[in-house]
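Note sheet for the following structure.
Note that one protein chain of the assembly has been removed; the remaining protein chains are unaltered in position.
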Amino acid sequence: MEQEFCRPSELNFKNKLHEECGIFGVYSFNSNSKISELCHLGLLALQHRGQESAGMAVSNYNEIKSYKAQGLVNEVFGGEELSKLKLKEAHMVLGHVRYSTGGEDIPENIQPLNVNSSKGKMSLAHNGHLLNALSLRTELENEGSIFHTSVDTEVLAHLLARAEAADIPTAFKEIHSKLKGAYSIIILEGERLIGLRDPKGFRPLVIGKLDDSYIMASETCAFNTLGAEFIREVEPGEMIIIDNDGLKSEFYSNNQHTEQKSLCIFEFIYFARPDSYISGRNVHQVRREIGRMLARDSIVKADIVVPVPDSGVSAALGFAEESGLPYQRGLIRNSYSGRTFILPTQKMRELKVRVKLNPVKEVVSGLRLAVIDDSIVRGTTINSLIKILYKSGAKKIDVYSASPQIVYPCYYGIDTPEQSELIAGDSTVEEIRDMIGADSLTYLSLLGLISAVGIEKDQVCTACFDGDYPIKPGS
Amino acid sequence: MEQEFCRPSELNFKNKLHEECGIFGVYSFNSNSKISELCHLGLLALQHRGQESAGMAVSNYNEIKSYKAQGLVNEVFGGEELSKLKLKEAHMVLGHVRYSTGGEDIPENIQPLNVNSSKGKMSLAHNGHLLNALSLRTELENEGSIFHTSVDTEVLAHLLARAEAADIPTAFKEIHSKLKGAYSIIILEGERLIGLRDPKGFRPLVIGKLDDSYIMASETCAFNTLGAEFIREVEPGEMIIIDNDGLKSEFYSNNQHTEQKSLCIFEFIYFARPDSYISGRNVHQVRREIGRMLARDSIVKADIVVPVPDSGVSAALGFAEESGLPYQRGLIRNSYSGRTFILPTQKMRELKVRVKLNPVKEVVSGLRLAVIDDSIVRGTTINSLIKILYKSGAKKIDVYSASPQIVYPCYYGIDTPEQSELIAGDSTVEEIRDMIGADSLTYLSLLGLISAVGIEKDQVCTACFDGDYPIKPGS
Amino acid sequence: MEQEFCRPSELNFKNKLHEECGIFGVYSFNSNSKISELCHLGLLALQHRGQESAGMAVSNYNEIKSYKAQGLVNEVFGGEELSKLKLKEAHMVLGHVRYSTGGEDIPENIQPLNVNSSKGKMSLAHNGHLLNALSLRTELENEGSIFHTSVDTEVLAHLLARAEAADIPTAFKEIHSKLKGAYSIIILEGERLIGLRDPKGFRPLVIGKLDDSYIMASETCAFNTLGAEFIREVEPGEMIIIDNDGLKSEFYSNNQHTEQKSLCIFEFIYFARPDSYISGRNVHQVRREIGRMLARDSIVKADIVVPVPDSGVSAALGFAEESGLPYQRGLIRNSYSGRTFILPTQKMRELKVRVKLNPVKEVVSGLRLAVIDDSIVRGTTINSLIKILYKSGAKKIDVYSASPQIVYPCYYGIDTPEQSELIAGDSTVEEIRDMIGADSLTYLSLLGLISAVGIEKDQVCTACFDGDYPIKPGS
Partner (left out) sequence: MEQEFCRPSELNFKNKLHEECGIFGVYSFNSNSKISELCHLGLLALQHRGQESAGMAVSNYNEIKSYKAQGLVNEVFGGEELSKLKLKEAHMVLGHVRYSTGGEDIPENIQPLNVNSSKGKMSLAHNGHLLNALSLRTELENEGSIFHTSVDTEVLAHLLARAEAADIPTAFKEIHSKLKGAYSIIILEGERLIGLRDPKGFRPLVIGKLDDSYIMASETCAFNTLGAEFIREVEPGEMIIIDNDGLKSEFYSNNQHTEQKSLCIFEFIYFARPDSYISGRNVHQVRREIGRMLARDSIVKADIVVPVPDSGVSAALGFAEESGLPYQRGLIRNSYSGRTFILPTQKMRELKVRVKLNPVKEVVSGLRLAVIDDSIVRGTTINSLIKILYKSGAKKIDVYSASPQIVYPCYYGIDTPEQSELIAGDSTVEEIRDMIGADSLTYLSLLGLISAVGIEKDQVCTACFDGDYPIKPGS
């Protein structure tokens, strides 16, 4: 019996697509001795966007102090470390949470990235993915650049440093056309905090206000935790500059009005926290509508509706509302499993699920269940869950996926398995149903999804479902 | 602006009563090289019963190896430490999770307690509280005993060591009449694993089976995680002895048949995990029935039912079912807050709540809410929640408590605030309603609670509600 | 090529006998907020007496706060931990450094030992060994005592707790006759600091004064570090009580005047620091005299005198003085090797030596060397050194041991290898010379040693050389 090492990401996301990063920055007009505590809380609220490392950089305009480490936000910043990040007259802070893939899990890659250049010191936090990072990197290396990390944020830092413009905002306008891909970025430099969102707006970025401070964050849920006011989203192609003169906006993209938007639709399905707002829509409400849509499109014969908690809860509520079936708590989630540990491999797959989810026999026994999950990626978790539910006496199990079949990899900052590992990569719904062992399997249609989200198809990225890539990889 | 240090217990339980311990033991008929991994998973499933320290003792009959430390189960056992607990030919393991109060938060107090005596080495794990621990301790000290810890488990160890009987089971029968209070105990010693439950059965203790192993645990949810079979409860006054000959049962209490039982009714309300079974009842179903009872006894005028997650979810479902009102997800819980960290004190109280719970504006805005919480202890959390919900646009807030007013301290292993800190300690329902800022406040009646649980009043302990103490403190 | 784990004790002492403990206590007449820092420095000065763990207990009369951990003094107390040991109005502190043998290397065994009893809280620090610890322990266990540790200090704590006398000093007088063996002990309890030395005075214990504080320590070198004044030794059979009334002395032993003293002669040879005073003699000067004696008794034909640093330096200086040969630095010691680490086993033995000691080729090449080591225990280090010196060009190597052949194990607190591992356990000098590969080998005679130390033979313990045990083991 061998052992297997469980990372939080495996427990929580192995069978999920997942976001690679959350970013958070504060600019305070008056110096604020508690600014790193604000960032700590903000990152805590964004923890669902990255659980493997966390980092922070504090600035008093003259000096930038940074601390970064592997672990959950509270493991990195819950103890003494926060006190080491104190700077007199601190005005700005920048934070990052990150999910990282195995091979490049080196300390140097933890963000924010802190560099010096002829334009001074700057700290960068990035959510997204540059498709042409490798070719830009090769080009830069050929021009003599050296790289310390393997994150594409460093490519951006080089481009900014090499730009002719003397200041970072102008430099970004000078080089932005070289960047192909998804990026929501916050840059802390000099006496400025800069927020940038790519012209297609793949990943979210929002602006808030708390007392005498402006905040930028990946999601509005960070404002909820701080009691801050949500001002508005950073628009695709927009650059926000916050300095002592206040908040300024500029659209750096040349074709701002013609550029087709490509907001990641999966933010609505799974990534974002239910209390967040994206594109003016509350995520929970969108998911509820998705659940309703799912029920509306199906002939539902189950006795009860059972969500896979927590990510399936909102859709299951909508599904129950629409179908008129009772919403029941057939699965209980252990909220204390979110940290790396070692599992004996025997019965590994089932154990991984059982550590996190357990059925309530009294609820499911003897009944036909409509089990609602937000998505099915590799199919292993739902397969284990179905087995466990049958063992607990479920009579029949109808599985409903609150998203269409995931068929194509994402190139815009989401970690997707190889296409061959995607259960829908090469199989029909019937085949998938058999593989996961359900009595029936229903996927939300892409049209249903778009209609539930309520954004025009040509304003969202649905590439993982239909392969319609807004920016062609490899091009 | 000062700082305040947040322990997980504060974030999760400050406004809750809370269990002080979870215990878990395995006896394997064949040696099992993965026995410490089983215990790790078992403790993980019992983590909700104690978040401040964790410990384990492994035995191969000849040797006992132990590791204990402050922190969550995965912080203590998620890394290298588990590998240091390996023993060749290991047959038994004993584990403990603990919540500890500030003053006695010393490493020596972390369980299991490992001692040597003329009866050999033994390791003890205790859930409960001995009312006469102090007088027994003084008596033992006067007879020359020395104490290394301040936990009452050490009192029991002394009594067992001083008993005339040569073996631990007989020794326990000899001394048990000296013990006044609540105790569910697992003792690992020699080639035996012993389970004990006090004659009144205050705290739960259950028996399970996995492959060639017997397991004892505080709750059946630990069996769920391991995929083990639930056999039965240890009865009040029963001693379970598991050794190479199998599992034996014995009733040590003299008045086994006349002794009135006093199962802690709060296990049903809050402590136990919803998928656990206590006294033959599924905890989730009991809570659902509690919710129904609560709705049945009230005139409900709200628009929607909103649970305080996660502990209010089951009752809210029952409440919605009975009232016919829609169950809605008006509050979102951040599942990544379970670890000590430092909070800036400004707006402290609200921040503590916001780090863990956030409203969904779209759900609650403009509506009258029936907010269902499992219990109200000091009233500060619900007070903050109500403020936050109003800020999010709630029109009216009717609060329903799924337990009666908590008026009296517990002496049987539950950490309760001073009576003066209990919001119901000295106030009428109207006064409490005003203090928490709700439009209306409804408590479940004690009769309603007993009826929902379905156990005779004289078989449960309800002292925290009515002051009817099964064993008088101080006597 | 396997790996081997090197503990500091191995690097420094594997081929040495070594002391098991150093103890240090301070009583301050006025409360002293820096008392734990004093103890830290005192323990640092006694680090040579124990490198595997360190502990401290601070008292303000009402409360005792303690911290203990594995590691060197600065690893345990060099960081944040010292600040956690702060007590308001602290008056007393007790510290301990320990060398521990593998099997019992459990955290519970780290001293000082902190216990509660009917006589209140007390903290004990022990240097020495009770020969009858096991039989006392069995006796105590048969009377119902339980043991948390495997150190004999806990036996003493039990005896004190069980004594009829209400106070610790009287209790000690009541029970001292039960103790057989070597003990220098400091007890911190109530409002008193108590120092005890066994009637034969095996191990040292000294009294000093610094400002408004009395200090007790294993060696006077601790006073040197603090700039404290050395008052006097604690006499064999003496109990020192320091409280608010000052320092009191009492001789608890019944046969104080007839009892034969047995000061460990090895303190002079190796254990004590050269700047310490023992029995009125400066350790360095005694070692110098030992070196002179060694040269006086031999026909020395070497070209130069080479010490094995640091422990052979003082004797080598005396040897050079007496022989008239030049003292030369033929071996260099790396002072940065004092911490556990992993060594590849290939060429293991030589590597272990080379990590710590390296020859100076220019000094030794072509010459006949008189190599002076303080003692030869298992012979492996000197064997490796001789090989290395030959490789560096030494022509001939005459080895001189500044102590007689070590033939018998010590039962009084010194860790000696099994007799079979002692190179002199069963071999003639000629055989040893051949085993270590020297051209000649000369041991100091026991008479020469005693004469150099200048204490009557019947006042010192020389059991490791002649088997003349002052207290018979097993009796």
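Each chain carries a letter (A, B and C) given by its place in the written order, and its residues are counted from 1.
Operating definition for what follows: a contact is a pair of C-beta atoms (placed from the backbone, for glycine too) under 8 Å apart; a residue touches a chain by one contact, two chains touch by 3 or more.
Remember, predicted model here, so these are calculated numbers, not experimental data.
Across the complete structure, the visible chains that the omitted chain touches are A, C.
When the missing chain is restored to the complex, the residue among A:K86, A:R162, A:K209 or A:K457 that touches it is A:R162. Screening C:K121, C:R296 or C:R354 against the full complex identifies C:R354 as the residue touching the chain left out. Contact with the undisplayed chain is limited, among C:E143, C:E191 or C:D275, to C:D275.
Taking the complete complex into account, residues 108, 114-118, 138, 141-148, 150, 157-158, 161-163 of chain A touch the chain not shown. Residues of chain C in contact with the chain left out of this view: 1, 3, 33-34, 37-38, 40-41, 44-45, 47-48, 51, 72-75, 77-79, 82, 221, 224-227, 273-275, 282, 284-285, 310, 313-314, 317, 321, 326-329, 332-344, 346-347, 350-351, 354-355, 358-363.
Please note the rule applied: only the chains that are shown with their structure count from here on.
After Cα superposition, the angle needed to carry chain A onto chain B is 180 degrees, rounded to a multiple of 5. Look at where the CA atoms of chain A average out and do the same for chain B: the two points lie 35 Å apart. Per-chain Cα centroids separate chain B from chain C by 49 Å.
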